[in-house]
Structures are given as structure tokens and as C-alpha cells.
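A single protein chain has been omitted; all remaining protein chains appear in their positions.
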Amino acid sequence: MKANYPPLYYSDYLKLDKLLSCQNPKSEEYEGKLAHDEVLFIIVHQAYELWFKQILHELDSVRDIFASDYINENNMGVALGRLSRITEIQKVLIDQLNILETMTPMDFLEFRDFLVPASGFQSYQFRLVENKLGLRPDQRKLFDKSAYYSRLTPAHQALVIASEEEPSLYDLVEKWLERTPFLKLKGFDFWENYKAAVQTAFQHDREIIEQNPTLAEGQKEMELAELSKSTEGFLAVFDEEKHNTLREEGHRRLSYAATQAALLINLFRDEPILHIPFKLLTTLVEIDELFTAWRHRHAQMVQRMIGTKIGTGGSSGHHYLRVTAESHKVFTDLTNLSTYLLPRSQLPPLPEEFRKNLGFYYTYRNDEDKS
Amino acid sequence: MKANYPPLYYSDYLKLDKLLSCQNPKSEEYEGKLAHDEVLFIIVHQAYELWFKQILHELDSVRDIFASDYINENNMGVALGRLSRITEIQKVLIDQLNILETMTPMDFLEFRDFLVPASGFQSYQFRLVENKLGLRPDQRKLFDKSAYYSRLTPAHQALVIASEEEPSLYDLVEKWLERTPFLKLKGFDFWENYKAAVQTAFQHDREIIEQNPTLAEGQKEMELAELSKSTEGFLAVFDEEKHNTLREEGHRRLSYAATQAALLINLFRDEPILHIPFKLLTTLVEIDELFTAWRHRHAQMVQRMIGTKIGTGGSSGHHYLRVTAESHKVFTDLTNLSTYLLPRSQLPPLPEEFRKNLGFYYTYRNDEDKS
Amino acid sequence: MKANYPPLYYSDYLKLDKLLSCQNPKSEEYEGKLAHDEVLFIIVHQAYELWFKQILHELDSVRDIFASDYINENNMGVALGRLSRITEIQKVLIDQLNILETMTPMDFLEFRDFLVPASGFQSYQFRLVENKLGLRPDQRKLFDKSAYYSRLTPAHQALVIASEEEPSLYDLVEKWLERTPFLKLKGFDFWENYKAAVQTAFQHDREIIEQNPTLAEGQKEMELAELSKSTEGFLAVFDEEKHNTLREEGHRRLSYAATQAALLINLFRDEPILHIPFKLLTTLVEIDELFTAWRHRHAQMVQRMIGTKIGTGGSSGHHYLRVTAESHKVFTDLTNLSTYLLPRSQLPPLPEEFRKNLGFYYTYRNDEDKS
Partner (left out) sequence: MKANYPPLYYSDYLKLDKLLSCQNPKSEEYEGKLAHDEVLFIIVHQAYELWFKQILHELDSVRDIFASDYINENNMGVALGRLSRITEIQKVLIDQLNILETMTPMDFLEFRDFLVPASGFQSYQFRLVENKLGLRPDQRKLFDKSAYYSRLTPAHQALVIASEEEPSLYDLVEKWLERTPFLKLKGFDFWENYKAAVQTAFQHDREIIEQNPTLAEGQKEMELAELSKSTEGFLAVFDEEKHNTLREEGHRRLSYAATQAALLINLFRDEPILHIPFKLLTTLVEIDELFTAWRHRHAQMVQRMIGTKIGTGGSSGHHYLRVTAESHKVFTDLTNLSTYLLPRSQLPPLPEEFRKNLGFYYTYRNDEDKS
């Protein structure tokens, strides 16, 4: 790197003159009188869009890492760092709502009518984020498949439609899980032993409910029914056919092999080779959680801002947002993995040959030297 | 105040030796081997309980202020300050979940079985917070009325049962709203004029939907039906009988007079006398929102921790928490007030005689001097 | 407001195509190979600049309110709301550092050399924020007066130079305090009584130190010297001449009359007419604190990023930032007001005639009716 680049100044580097001329309040344009808070309304949404661009930048790079045939171990840490960055951005997305909430409903009314039918629903970048994470079109529960991009410009529509076809982060992580080498060991009867241990645990839960003196009669039956459903769901972890049935019915999304790999990563996350994979799965769940929290907070804010009125986009405001908060999750199966965990003390032991492979080459060689 | 109090030292003042001997991990007691994260589990819950005590301290004092026959204006600022403090505490309650989330599901399993049937559901202080805020027993949707305190000690039960009978913050605020003096002015035809202005506004929304070219056919009809429901709901603001019907059906909680007062406070919040009342109503909504956010985050964390298993208390964990997040709100009618707001430009003007009364005595006299 | 505005769409309203084409990484331009984290570096700074624009929008409007000859009481609440919004924005400014800190020093090095001599020091908007708040040129401690804008474009320079001449928020608040009507009451010997009460309090502090058995000898003398200095400083509150000497020496900035007004507002903040003024002064202190916290965090981040190397702007990075954190405060005299407060129980009572004037006209008339 040489020193002969042209001198660069802050405002040129950031294109400040251009950036700071993107705020064009409609109250001023249409009525000649600026509604003070419209500037805030514009700027907060532009800040959101800048951050969406950054999230897309990270998502694209992480998808590239996972899309390669051979994932260099060095890159796993890079991928994790970039996903963690997304969570830090998401926290700021949530914090920004505190700023927007300083605008009162009366202040919003000063310019609301100028904005019809604009709506945050039309943020093509957020649609891209959802698709690239792995939201499936059918999760959107729309009247018709194209409703969520029909109002976008042709260029933006093209981007959104294309993103539906690209492999999502979800898809790529699923494939990566299915490929994880440590599943392939021969003579590893781990799952049989694990199944037995799990059945003991569920039986234990059943006794807790049955012996609970404070549960009302109806409640006890309901809890037991719930437990039976859980037990059945659990058994699918050992029954590929059952698992696939649950998938077809929409109760599971993650493939059988990927689920087993994810479970192993959770169970043996302290092994060096599983540290980053474990952190990675955890971060995906966190990304889901943070978008869920953001959607809930957003829904609350919209309710507070317009009550039960329709939104500027012509849809019934906060209901839509509240529904998507829970239904637009992507990594639910990873969140629910805890269902299938057992305490370390109840885990069937790993074969020694297998364990050795989960450490670092260097450490291993050191051991060698000692022997 | 004289200087002859006995010298006081930090650890005596805070009773540190006692406070720091309240942590008694069961893993150590039962099995002789401390599960490292059980200490965290105990301490985070104790921190919650300390903060609940503080919230109760503030709630009780604010209820005292509102319970007096004559509310000294000076005390309104005090009440507002204490409610705002509750919101700051609530933010820490939410932040504390970030600490608890550093415990992984596997770590929790190390001591989970020792805790049966303990459950956060048994926090009598949180039950008191809910009751004193104004949660009604029927909002709890339990098998029987006493289920939410049946496992408490007799002393704690007595506190909870008593709190059901005491006037809640909700009750007292409703009464205070009903009494606000500025409603009593004679010859004030505000509501008739407001009704006309509102009808114009709703007609406007109808046109927005009807002329929206991008809405699918079924969607347009659904939106219009939604709007009709909103319009009807709105008209109840001017129709005491209709309002009372909505209350009986459970669609409203706030009385007719209190709703009108709260609406006026929102519409004319810039008048000096309404500044603190407006902030107060806003803060109540914020308290609702923050508990909602906390319950949602709590539900997410429980799902991540135990998946779809039953909780240690023998109930199906995160479902209950997720349901209460939305159903345990107390001040929903205040949140929804925005439904009935109009832009300042469309508001019927206040009679001059009335406006004068909304200012400070001092300012008024200055004006007098000028005339 | 009529429905015949042209339909508006989200991406047009926010000028998304323009906004999202403002990111032009130099690593890509100069070397044809994008340094992944340069995008983050650009976007986080652009987000800062968007928020600086919003802060300036609020600062300008609040200065307008305070600049008018007669401050409508209704506008005081508006001013307070907008200053509070600034604090919410500041919190996000601090939170954004968490995002930037996900970039490691090694990642920064990938593009650092392209940026010379750009520097955050060249943010003209932040210079405007400082000047409009009330930072005085001599607080900047620069080699020459123009050093802090010499690298800006002529247009940006002109803005910064102009802002030095405009009345700052500090100036306007000081004038407003000097004018507060409640200072003018005749026969109000408040300050004499207050002086006596204060002297008692300081004597009390002296005894605390003298009787403290655990202070080392040298330490006790140092504490007493410190107290004497405080006492002397305090007496200036009652001695206009002394106060003016302290101002000339740079130990005080706020005028004598404004200091007394601010002190009264703090002492009697529960009186209705003083509620908003008290909140306003508190918010100004909070703005100072949040910029201080931001500068400290920023300095830490720079140290972590480049260690003790020079910054891209050619200055010794974090030292400058750390120094400004404390020295660029504007409202220090308001922060230090607590020095002069006494407990309510020790306050000389307000004359009844005076107190009456601090309430609302309406309340007062009600009392009238009762008599």
C-alpha cells in the first residue's frame, strides 16, 4: 500500500452533500409549511435503510462463505463475527424506536395524510433481508404471492423476486449441518443410547405432573396431553420417517440430518471444534429473536401512534405487524432444540476415538509427544 | 438535622452479610457439587425481586397521591417522577435477560430438576405489581380464581388477596380523570363539533381504501369492514350508551367520562395545565408496553432454554408467558386513544374563556397588567 | 387537508436510490478489491451524520422558541420535548459504537491508509452542534482559532463560522433564566435567609471531616482546604461582585441573575409553574453528560482501534478525544448547582403570596370558589 492516494476529506468520503439532501418533507412541498416532526420521520426511516443495507452486506458475505464447496475453517470465525455484527445492528434498530416514540400521535397527524399510500411494508431492503435469511413466501400469508412487492419499482421488484430463488442463509446452514463430518463416524451408536436416556427423562417429567398436588384436575390432564405431544415430537428425532411427516405437515422445517447435527453441536459444544458452530447456531437464534422483538415493539408503537385506525398503506396497521412478529421466524427449529437436550450427566459417553477428533491438531500432537 | 447520628458504614447500612448469605444453591445442598450457573440463576431472580420491591414502593406512593380527596398540583409532578422511575426499572428488568441468556440450555439442565415445582409464576411480588397496577382477576384466564396464588405461603397469599380488593392505580387514575375540572365548563359544545370533524376524517380514510389501486379485491373489502368497525367504535366516544355497551362486552374498560377527559388531555397537551397529565397518561402506556416487551422477551428466553418441554412449575412454559404478554395489559384504552385524535388544524377551536384557564396564574396576571 | 395529493411510495419518499448510492468504498475504487468492513465504516458514519442533522433541526427550533421576545408557556413543553428527543438520539449515538466495535483493528487496517487525511474531526455538522449548544471557541484549545474548520469546504466553513456568531442555546437559556418573572417579587428576602441556612450546612460538613477518625492526617487537611474552597465558591451565590470575579477567571460561566434563577427552579421544582423549567435544566445537563459519555467511549474505541498510533487526520488520536470529553461541556454550572442546594426541611419558607403565583390559574379559582 503506497502513500500516493489523493488526499481524502471526510465530507467527500461520506458524500455528505448528497446524503444530507435526501430529506424532502412533503408538508413543506405540498403546503409550504414544514411539519416539524416530519424531518424526524424521514431521518429515522433513512437510518433504518442504511442499516438494512449493512445487514444485506453481511448476509451476502456470510452466504458466500457457506455456499463454497469447502468451508475453510478460518472462515467460520469470520462468518460468526459478521452474524454477531448483525445482532449489534438489530439492537440499534430497536433502540431507534425510542427516538421515534418521542413523536406523539398528534405530531404524526400533522403530516400523515401526505404519505398515502406509502408504508414501511414497501421497504424492499427489508424484504430482501427476510428472503435472504430464509423466510419462505408461504410464511407471509398474503392474498397473493406477489402482494408483498407489487408496489415496488420494477428494479426493486426484480431484486426481491431474485432473492426468492437464491439459496437463503437458512438453506445454506441446513446444507452445512448435513455435511458436518463428525456425523459420519462408523460404529457410533450414539442415537440409540441417547434415545433411551431421553425416554427416562420424559418419564420423569410425567411423574412431576402426576404428583403435583396443586394442579387442578383439568389442568393436570391438559399438561399430560401437552407432554404426550412433546414426547411424540421428540421421538421424531430418532425416526426419520416421522420427522419427515412432521416436516410435510409444517411442524418442522429443518431436515432430519441437519437436526441431528445441530443437536450434537449443542450437546458437545465444549469440544474445541464445536465452539464456533455452537456460537453460530446461537447467533442465528438471536437474530430471529431480535427481529421478533423489533416487530413486537414496532407493532406497539404503531398502535400507540394510530390506535385502531388503518395505516397510510391502507392496511390495518399494528395487527399485521404483531402477527408477523411470531410467524416470520426462520430458525424456530434451532430455538426448539432445547426440547431434546439432556443434562451432561445423563449423556451417553462419546467413543474416545471420536472425541480425539474434536480437538486441535496441535494439542493432539502435544499429547502424542508426552506418550 | 444534627450531626450526632451514630457513624454508619456501608456494609452495615446495606446489611451486606445478610444479603449475601441468601444464595443457597440446591445442586450444592443436594448433591454436594455446585452447578456453576445456579448461582447466576438465583442472583438474577433476587435482583428481580429487589426491583419488584422498589416498583411496589413507587406504586404504593403514587396510589396514595391519587387516593387523596384533593390532589395537590405539586404532587402531580412527584407522581409522574415516580412512574417514570418505574419505567427506568423496567428497562433494567429487560436488560437483565441479557445476563440470564448467557446461561445455555445445557447449563440450566445441570440443576433444573432440583427446582421442581418452583416457578417464577410464584413470585408474589410480581402478582402484587400486576394487581396494584390494575390487572383484573378475570384477565388471568385461569382454571380457578385462586390458581395464581395457591402455591404461595399463607402470609404472601394474604397480601395478594388483599391487593385484589384495594383500589388499583388503574381505578384511581380513572377516578381522577373523571374529576378533572376542565370538563365542567358550561356552554362548551366541544364534543358536537369534534364529532363532525371526526366523521369527515373517517370518510377520508374510506376514500383512501376505495381508491387504492393495488389492493386485491378481497383485501379491499376486509379493510373496509375493519374501517366500519373502527368508525362504529369511534362513535361510542360521543354516545355514552354505546360506550357502556362496549364496556359490558369487554371491548372497553375506561369509563365514558374518563375516556373523554383522557382524549382532551391528548388533544390539548400543549396547554401548561395539561402538560403533566399528558406525560402521566403517556407514562402509564409506557409501563404497559415495557411489561409487554419484558414478557415477550421472557417467553423467548424460556422457549430457548427448555424448548417445548414443561416448566419446573409443571406448566407448559413459554406459551403461558406469550399469552400474558398481550392479555395482561392494563391501560389498553389509553394506548388506543390515538384512534380518536384529529390533526390540530382540524380541531374545533377552544373557547377563549376556557383556554385562559389552562395557563398559569402568574402568566395570566401579567397579561392582565398589559391590558 | 384533502385526499388529492399524488400517491406517494416509500422508496420515493425516502429517496432510497439516492441515499443508497452514497456508499463508495475507496478500497474498491483504488485497488479493485473491497475491504469488507469499509462498508460498515462508511455506513456508521453516515448514520451519525443523519442523526447530527436531526439534532441540528431540534436545536434550531428550540433556539427559535427561546429567541422570541415573549415565550408562550405552551412552547416550553414543546422545547422540552425536543431537547428530550436529542437525548434519545444521543443514546443511539452511543449504542452505534457497539456496532463499530465489531470491526477489529486488523480489519480497519485493510483500508485505513486510503482515508488520509480524512477524520471525524472534519464533521462540520458536529462542529455546528457544538457551537449551537454553546461551546465557546476558546474551549477548543486549538493552535489557532480556525484550526477546527480549516479543512472544510468553503460552504461548510461558512456555516461553522456563522454559527459562532449566532446566539447559542446556552446564551438563550441564560437570558431566559435572567428574565424569569418570579425573581422580581418585592419584599422577598429569600436570599438572606438562604445564606444563613447554607452557612449552617457547611459548618456541619466541616465537623464531619474534623471528627472523622479514619482520615489520615494529610488527607484531613486536604479535605478541609477543599471544603474552604467550596464554601468560598458558595458565598459567591450571594455576592454578585465575587461571582463576577469567578466568571472573569473562568471558574463560572453563568451570569449572577441566571444562576439565582436556576437555583430557585431547583429548590422549588415541585411548584407547578417550575415543573417544566426544572425538567428543561435537567435535560440540558443530560445532553452534556451524554456527549461526554459518547466522547469517552469514542476515545476508548479509537485507542483500541489504533493504539497509540496517529489518526488518519494526522493527529494523536484518542488523546484529543479524551481531553474534549471533559473540556467541551457547556452546562457545567447547571450540573454543579447541587453544591448550593439545601434539604427541603432547612429551606426558608416561601411567602404565601409568592407561592400562590406558582400554581395554575384554574386551581386557584377553585380555591376562590370554596372560600
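By letter and in written order, the chains are A, B and C; residue numbering begins at 1 in each of them.
The criterion applied here is as follows: a residue touches a chain if its C-beta (ideal position, glycine included) is under 8 Å from a C-beta of that chain, and two chains touch if they have at least 3 such contacts.
Keep in mind that what you see is a predicted model, and the values were worked out from it rather than measured.
Checked against the full complex, the one of A:Glu73, A:Glu165 or A:Glu217 touching the unshown chain is A:Glu73. In the complete complex, the hidden chain is touched by one of C:Ser163, C:Asn266 or C:Thr324, namely C:Asn266. Across the entire complex, the residue among C:Arg151, C:His243, C:His275 or C:His328 in touch with the chain not shown is C:Arg151. Considering A:Lys195, A:His275 or A:His319, the position touching the chain not shown turns out to be A:His275 (whole complex).
In the complete assembly, the contact with the undisplayed chain comes from B:Ser123, out of B:Asn74, B:Ser123 or B:Ser327.
On the side of chain C, touch with the chain left out of the figure occurs at residues 104-106, 109-110, 112-113, 116-117, 143-144, 147, 150-151, 204-205, 208-209, 212, 214-216, 218-219, 223, 226-227, 230, 233, 266-267, 269, 282, 285, 289, 292-293, 296-297, 300, 303-310, 314-316, 322, 326, 335-345. In the full complex, chain A makes contact with the omitted chain through residues 1, 3, 73-78, 181-182, 204, 207-208, 211, 269-273, 275-276, 343, 345-346, 356-366. The set of chain B residues touching the chain not shown comprises 1, 3, 5, 7-16, 18-20, 22-24, 26, 30, 36, 39-40, 42-43, 45-47, 49-51, 53-54, 57, 61, 81, 84-85, 88-89, 91-92, 95-96, 98-99, 102, 104, 113-125, 151-153, 156.
Simple rule for what comes next: only the chains that are shown with their structure count from here on.
Set against the C-alpha centre of chain C, every other chain centre is closer than that of A.
Put simply, the C-alpha centre of chain A and that of chain C have 38 angstrom between them. Spacing of chain A relative to chain B, judged by their CA centroids, is 29 angstrom.
Taking each chain's centre as the average of its CA atoms, chain B and chain C sit 32 Å apart.
Each of residues 1, 3 in chain C touches at least two other chains.
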